[in-house]
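A quick write-up on the structure given underneath.
As you look at this complex, bear in mind that one protein chain is not there, while each of the others sits in place.
Naming follows writing order (A, B and C), and every chain is counted from residue 1.
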Amino acid sequence: MERSRLLSLAHLWAAFLCFLPATGLGLWQLLMRSPLPVPVDDPNAYYASLTAHGSIMAYVFPTLFIMGFGYAIAVSALGRPLRGENWAWAGFVLCVVGSLMALAPIAGGRSSILYTFYPPMVGNVWYYLGVAVVIIGSYFWVALMLINFAAWKRENPGKPVPLAMFAITTCALLWGWTALGATSEVVFQILPVSLGWRHTIDAGLARTLFSMTLHAIVYFWLIPAYVAFYTLMPQAAGGRLYSDTMGRIAFVLFLVFSIPVGMHHLFMDPEHGSGFKFVHSLLTFIVALPTLLTVFTITATLEIAGRARGGKGLLGWIRALPWNEPMVLSVALALLLLAPGGFGGLINMSYAMNAMIHNTSWVTAHFHLIFGGVVVIMYMAIGYELWPRLTGRPLITKRAACVQLWLWFWGMLIMTVPWHIAGLMGQPRRYAIFDYTDPGVAKMAWLDILSVVGGVILVCSAALFFYVLARSSLASAAESISPIRYALAVNPPARVHPLLNGFMFWNVLLLALVLITYGYPVGQFFFLHNQDAPEHSLTREMKR
Amino acid sequence: MAELLNNEGASGLIPEETVERTERRWLFAMATVLGLMLAVVVFTGVTQMMNPLSDVETINPATLHLQGEFVESNLGTAVETDGSITLRFLAEQYTFVPQCAVVPAGTLIRFRLTSPDVTHGFFVGTTNTNAMVVPGYVTNVMARFEHPGTYTMPCDEFCGFGHHAMAASVVVVPKEQFTKLRPEERITTCGAQ
Amino acid sequence: MSAGNGSGRSWGFFAVAMLTGVVALSFGFGFVLLPKYQGTQGPYSAKDSLYHALGLHTHGKELGSVQPPLKVPTYIVWTDATIRQAMGGDAKRGEFIALNCNACHVEQAKSTEPWIPILAGLDRLVTYKQLDDFRSGTRLSGPMSAIAQSLTPQDYADVAAYYASQPGMPENTGERMPHSHRTYRNPDPLQRLIFAGDPKRGIAACASCHGPGGYLIGAPALTNQNAAYLGQQLQAFAQGTRANDMNMPMRTIARLLTPEEMKSLASAYAKGLAELQ
Partner (left out) sequence: MEEEHHYSSASEPERVSPSISRSAALEALKNGPRGALVIAATAVGLLLVGWLLFYFVVFLTRGAVG
C-alpha cells in the first residue's frame, strides 16, 4: 500500500468535493446568461456565484489536487517516506480553512468581486485573508517538494531524478515564484485597504502584480496533466515514453518562461507602454514551444504503444490502442481539446490581435476549453489512476469512467465552441444577464442555449465522475492493487545532464528574465507620482 | 544542444540518436512556425501601425469633476484646433458619460477615457477598438470607423452589480453629415434619441 | 553521458546565449522597430521610439484643446478626510440643530409636498453632500441655501448623524437576499428597470446604486422616500435644473427615462418596493 496515502486521499477528496458543486454553479450561471428560464434569477446572485465558481475552480480545487498528487508522486517515485508529513497535514488544514474563510463572505453576498481582484473595488476582508491562507498552505507543499527532492538527490548523487518527481518539483518551484505576484498584491495593497488602514490603492500596480501570477498559474495547473502524459500514460497504453530528455526540457522551458509572459493579460491596459507588451508577447510565443514539443512526444509515445500492440500502416496504430483504458482515452481527448484550446491561446497572445477579443466571451471560452477541458480531464484520469492505490479498493468500472471522460469531452466542446463564436460577435465578458430583446444580443441567443446544453452534459459527467469514485471507495478492499508505477522511456538515460537534474541554474535565469521583463513595468509605478484611486466596496464593507 | 541530447545511455544503439534527432528537428520546425507567426505580427505592426495602446498618462480619479480634461462640460465629441477629432468618455459605475456620441465615418478618432471609481473596459461593436479604463490612468486609443451605423459600446470589465446594464453607443455618421464644430463645442447626445 | 565539465558549462552557456538572443530580439522589435512606425507623421527617431514604447509620450494630452466654460457639479471630493468628517457627526448635537429642520422636514414629509424629502434614515454621506452643495450653490434651493450657509461642515455631520439614526428609510448596505424575477425575464417593465436596467437604452439598474442590493458612495437609499419628491428630482435631473451629481450619472440616466417611467419609479420606491414581486 502507498505510504502517507491518507494525506493524498484527503487532498483529492477535498479537491473533488468542492469541484462538484462548483460545476453546478457553472451550469446555473450558463442558464442565467441564456434566454432560458432559471430559478433565483438575480444578477447579484450571479456575481456571487461567479466569485465562488472562479475561486473554487481557480484556487481551491487545482491547488488541493496538485498538492495531493505531488505527495503521492514524492512517496512513490522516490520510494521513501515523505519527509515532513505533519507539515504537509498542516498545509492541508490551512488550505481547507482558508477556502472556508474565503467562501463564507462570498456565500453571504459580501464579496462578489469575482476571483481576479479588481482593486480599487474591494470586498470583505475575510475573502482576502482566506485566499492568503490558501496560498500560505500551498507554500508548505512547495517547501516539502523541494526538501524531498533535495534529500533524494543527496542520497543518490549523480543519479537522474525520476521524471515525475522532477516535473512536479518544477511545478512547485514555478508556483513558489509566481504566487509572489498575487500575494504581494493582496498583502501590500488590498489587505491594508480592506482592513481600513489605507483608503486608496494603485490599480495599475495591482493589475501588474496580479499579471505575474495570472499566466504562470495556468502552467502550475497544466504541469500535473503533463506528468500524467509523460509518466502514467505510456504503460497504460502498453508502450514506452518516446523521450525522457525532451520531457525534462519541456518542464524546464515551462519553469523559465511561464512568469515573464504575464503582461499578455495587460495588452489593452493604459498603464503600460507597447514596448514591454511586445516583449511579453514574444516570450509567450516561446512558452508555446514546450506544449508543441509535448504534443509530438506524447503522440509518438502513443504510436509506439499502438505499433507494439500490432497496429500496422501509417495510422493503423490508433485503432490498436486500448481505448477502454481511462488514462489512454483521457490523453487522446486532452490532445484533441488542446488543439482548439491552443488555437485560442495563439490568437490571444498575438500582440495587437488581442484587441479583437480582449474581455469578450472568446477569452472565457478559451480558458474553459484549455483548463476545464485539457487539464481537468487529465485530473479526472489521474483521479481514476490513483484511487485504487490510495483507497486499497479497485475502481468499480472502467467502462463508466470512459463514458464519463467522453461526456466531459463532448460537454466541453459543445459549451465552448458557441461561446468562442459569441465572443467574436462582441459578447462582453462577465455579464450576469443579457437583454435578448436587443437585436444585437438576440443574434447570440442560440449560441448561449447551445452552451447550456454543453453545461448540462458537463454536470452529468462530473456527477458520474463523483459516483464512480465514491462507489469505488465503498467497494470491498482487495490486496492485488499494484502500487503507483512510472513509465520507462525507450532509452532510459543512466545519467542526465546536471542542468536537467536540478534547478539552481534555471532559478537564476528565471529571476534574471523576470527582472528584465517586469523590472520597469512594476518599477514605473514607484516614480510615476500618480494618484491612487479611492477604494470602492460593493457592499459597504468600509464601516468607519 | 548536441551533448545534452545524445546521452548515449547503456548500449549506444543507433535509435538513441534517431530519437533525439527527430525531437531536435521537431523543435526546430516548431520554432520556425512560431517565428513565422511572429514575423507576421511584426510586419503588420510596422506596415499597418498595429500596436496596442501605449500612452501611460496619469490623472487624479477623485477630482475629475473639479478641473482638468474630464470635467463634465468637456466630455463628448470635440474637434481639436488641428482638425482632429477627440471623443472623451467617463466610464463610471454603471454608465458611460456621454451615453451616446456622434462621430464622422472614415476619419481618425482619438478615444480618451478615464474612470472616477473602479476599473471598466469598453469595445465598440465588433471593431478592434477595445481597451481597459483604469482609475488613475487615461486610456488613449485611436480608431477609424469606415461604415456608418450605430455601434454598441458595452463595458467589458466587471465593475459592480450594474455591470450588465452598462453600455454606451457610438453613432457613426457619414463624413459630410457631421456638423462642423467650433473647438469649444461638444456633442454629448445623439440627437435622434 | 559525457559528464565532463566542458559540456556541463557549454550547454549552460548555450541556454544563456539562446535566452539573451530571444530577449535581445524582443527588445529590438518592441522598443526599436515597432514603435518607430507608430507616428501618424512618418517614422519616429530612435529616442522618440523608445519614449513611445515606454509609454512616456502622451499624445492626446498635448492637444490643449479649447474647453467649454467650466461647470463644477459639486465641490465635494470623496477623499478619506471628507468621508471621515461626514461620518464623524455627533447625533445628539445634530438633534439640537435639527429642531428647526423638523419645521419642514417632519410634518411636511408626511404630505405629498414635492420639494421636501424625508430625511429620517438618510445616509450620512448623502445628507452631508447635499448640505454642502446647497452651501456652494451647486444645488439651488432658496431656503436650503440660506440654511446651509449658516451652518458649518461639522453641523452638517452632526445633523447627518442625527437623521441617519432616525428610523425611516433603511440604510443601504448593498446586500440583499437572492430573489428571483430580478432579470430581463421579469414581465413587469418597472421591475426590470429597477433591478436589471435597460442596456438597450443605456439605463443602469436603479438598485445597483440605490439598493436594495447595490451601494454607491453618495447615492441615497430611495425606499420609503416621498414619492412626489422623487418624481420631481428625477425631472430636475433630466432637465438639468438639478446638476449636483458628481460626474453626471443621474443626469445621463434621467434624461433617458420617459415621464411615465419617472412617475412609476418614484411611486414604486416610495412604497418601499413592497408590492414588487
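Everything below uses one rule, namely that a contact is a pair of C-beta atoms (placed from the backbone, for glycine too) under 8 Å apart; a residue touches a chain by one contact, two chains touch by 3 or more.
On a predicted model such as this, the values are computed, not experimentally measured, just so you know.
> Can you pull out the displayed chains that the omitted chain is in contact with?
A, B
> With respect to the chain omitted from the figure, which of A:M356, A:L369 or A:I481 is a touching residue?
Among A:M356, A:L369 or A:I481, only A:M356 touches the chain that is not shown.
> Among A:S194, A:S274, A:T364 or A:T517, which one is in touch with the chain left out?
A:S274
> Tell me which residue among A:P224, A:G239 or A:P260 touches the hidden chain in the full complex.
A:G239
> Contacts of subunit B with the missing chain: which residues?
So the residues of subunit B touching the unseen chain are 9-11, 13, 15, 18-19, 22, 26, 29-30, 33, 36-37, 40, 44, 48-54, 126-129, 131, 141-146.
> What is the set of subunit A residues that contact the non-displayed chain in the whole complex?
Given the touch definition above, subunit A has residues 76-80, 152, 156, 159-164, 231, 234-235, 238-240, 242, 244, 268, 274, 292, 295-296, 299-300, 302-308, 314-315, 317-318, 339, 342-343, 346-347, 350, 352-353, 355-356, 424, 483-494, 496 touching the missing chain.
The working rule: only the chains that are shown with their structure count from here on.
> Where the centres are mean C-alpha positions, what is the separation of subunit B from subunit C, in Å?
Distance between chain centres, rounded to whole Å: 24 Å.
> So how far apart, in whole Å, are subunit A and subunit C when each is placed at the average of its C-alpha atoms?
36
> Going by the touch rule set out above, which residues of subunit B reach two or more other chains?
Answer for subunit B, listing residues that touch two or more other chains: 3-4, 7, 45, 51, 54-57, 62, 93, 117, 138, 140, 154, 160-161, 164.
> Residues touching two or more other chains, restricted to subunit A: which are they?
If we look for residues of subunit A contacting two or more partner chains, we find 43-44, 271-275, 277-278, 282, 286, 432-434, 493-497, 499, 524, 534, 536, 538.
> So in the complex, which bits of subunit B are touching subunit C?
1, 3-4, 7-8, 42, 45-47, 49, 51, 54-57, 62-67, 69, 71-75, 78, 80-82, 84, 86, 90, 92-100, 108, 110, 112, 116-117, 138, 140, 154, 160-162, 164-169, 183-186, 189, 193
> Help me check something: in the complex, which residues belonging to subunit C touch subunit A?
1, 3, 7-8, 11-12, 15-16, 19, 22-23, 25-27, 29-31, 34-35, 38, 50, 52-56, 78-80, 83-84, 87, 172-186, 195-196, 198-200, 205, 213-217
> Which residues, counting only subunit C, touch subunit B once they are in their complex?
Its residues touching subunit B are 1-2, 7, 10-11, 14, 29, 33-38, 40, 52-61, 63-75, 77-79, 174, 196-199, 202-205, 207-209, 213-214, 216, 246-249, 252-253, 255-256.
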